[in-house]
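Shown here: the complex without one of its protein chains, the others still in place.
Then we have subunit A:
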Amino acid sequence: AGQDVGRSCILVSIAGKNVMLDCGMHMGYNDDRRFPDFSYITQNGRLTDFLDCVIISHFHLDHCGALPYFSEMVGYDGPIYMTHPTKAICPILLEDYRKITVDKKGETNFFTSQMIKDCMKKVVAVHLHQTVQVDEELEIKAYYAGHVLGAAMFQIKVGCESVVYTGDYNMTPDRHLGAAWIDKCRPDLLISESTYATTIRDSKRCRERDFLKKVHETVERGGKVLIPVFALGRAQELCILLETFWERMNLKAPIYFSTGLTEKANHYYKLFITWTNQKIRKTFVQRNMFEFKHIKAFDRAFADNPGPMVVFATPGMLHAGQSLQIFRKWAGNEKNMVIMPGYCVQGTVGHKILSGQRKLEMEGRQILEVKMQVEYMSFSAHADAKGIMQLIRQAEPRNVLLVHGEAKKMEFLKQKIEQEFHVNCYMPANGETTTIFTNPSIPVDISLGLLKRETAIGLLPDAKKPKLMHGTLIMKDNSFRLVSPEQALKELGLAEHQLRFTCRVHIQDPRKEHETVLRVYNHLKGVLKDYSVQHLPDGSITVESILIQATAHSEDQGTKVLLVSWTYQDEELGSYLTSLLKKGLPQSTA
């Protein structure tokens, strides 16, 4: 989904862990291009070894459609995470899509029912706000995202580094779902969808009113309304809308749902009532919103019945099966109406009628004249520009990365984000890698003794100011501790070693060795007035801890070799002395 609203599949490498976020498909293609090209993930080695886990944000096919292909045909055998409702609903949609694909094109190289089941059996379902430990270092946590039942944003955390992936989300509550929410988790990176990056969406209420008005008018004049939908998601939302309206207006025209999936879909909405919004939860006590009085199961014979009716039929793009069959029957009558509540890919009948084509060539060179009214209504629930900014404010990320949107719109939003929040914002294209640098803060335990000693040296501690501490860092068993050098030696059972640096300086002096030493001693005493310079009985000189000895050169007696040696603590003085001696001895001291 880099710079487009297509298949979502994002690979995040964080602190040595590799996580795949979503595994979507592109419905616009019928060949290999419909699935992400997984061969780019790793050229050497198996995917199962490379990836630590896969996370699916919600059940829409552009986020989960390639999952059975990935796990059962490409061969990923590791853990997959999603929320409980997503795990329940995902196989219904995958199955629905598989049936349409196999039915329509007679494709055989496609995942089977058994593969969908085997894939779902590998899924680990998670609860909201539950911290799931994928392994000892990697943990994930789901947050409510609105959008559709079970949609979640995921926080991925390894040590002190973290990424939040929003999936698709909605910041305003709708008829059956609440608004997305996340705590102030300050991730290093927020990966946000940006479908409506520049749009301030009008109220959904207006669109709903419009929809009801159109359906009502058609039914009143005796027409039939066809609403092509996918089995789950928007269908339920529209069902609630019509059910309440029919009840209020006391309408009698029948409403049918064609797939036979309503029961199961509604079962899930009942089962996961805690995921719906507060209003639905409250009314649930008196009346279950998903038990429809007016919406009945459809039988194929009903399409020929006279009189008005409303039919929800799958698939949603009018490209095969039930919905296309009904469309063919009703298209010729101008009293009827088809309402497309979602996006249609090129090539489908849905796409054609939405772009205004009214004479459609069907099979066998038949021309179908579309006289019925065609309406498009978008009910999709994504955050608009305002919502995205609101989420950033809420989570306070250090970097933002935009996906699932159009390049031009993203560019605009990117600037806005950078200006307002002073964070870097990225918008990689498909196949591009973005590298984010983090400053990991590593917690270190400090021994009480060292702490006391260090505080005693300095001024009174100021809690607000950072303080520099000196000590020995012990890294053991994945933990870090700062202790005094003495304690470190004791703990590790080591003896202290003194490190001495030694340097040879050659001096031209034909005198005897002890005379040269004396000359050096006098010279240093004169220059280093503030230091303790001593001439020891064994003939050597010390300046603080620095030791100087002189020997004659084995081959040239006129050259004396001064051996200068110093400890690490006196590194500065040692270097100074050496450079001083290298300049030679002054003549006057002779």
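Note that a contact is a pair of C-beta atoms (placed from the backbone, for glycine too) under 8 Å apart; a residue touches a chain by one contact, two chains touch by 3 or more; residues count from 1.
Everything that follows uses one rule, which is that contacts and distances are computed from a predicted model.
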Choices "Cytochrome b-245 light chain", "AP complex subunit sigma", "BRAT1 protein" or "Guanine nucleotide-binding protein G(I)/G(S)/G(T) subunit beta-3" - which one is the UniProt name of the chain not shown: "BRAT1 protein"
Among A:12, A:73 or A:345, the residue in touch with the chain that has been omitted: A:345
Residue of A:13, A:113, A:244 or A:487 in touch with the missing chain, whole complex considered: A:113
Contact residue for the chain not shown (choose from A:354, A:400, A:505 or A:520): A:354
Identified contact with the non-displayed chain, of A:141, A:157 or A:319: A:319
Missing-chain contacts mapped onto subunit A: 4-6, 16, 26, 28-30, 33, 40, 43-46, 48-49, 60-62, 77-79, 91, 95, 99, 102-106, 113, 117, 120-122, 136, 195-196, 199, 230, 233-234, 258-260, 263-264, 299-301, 304, 319-322, 324-325, 328-329, 342-343, 345-349, 351-352, 354-357, 361-364, 366, 376, 378, 380, 405-407, 429-433
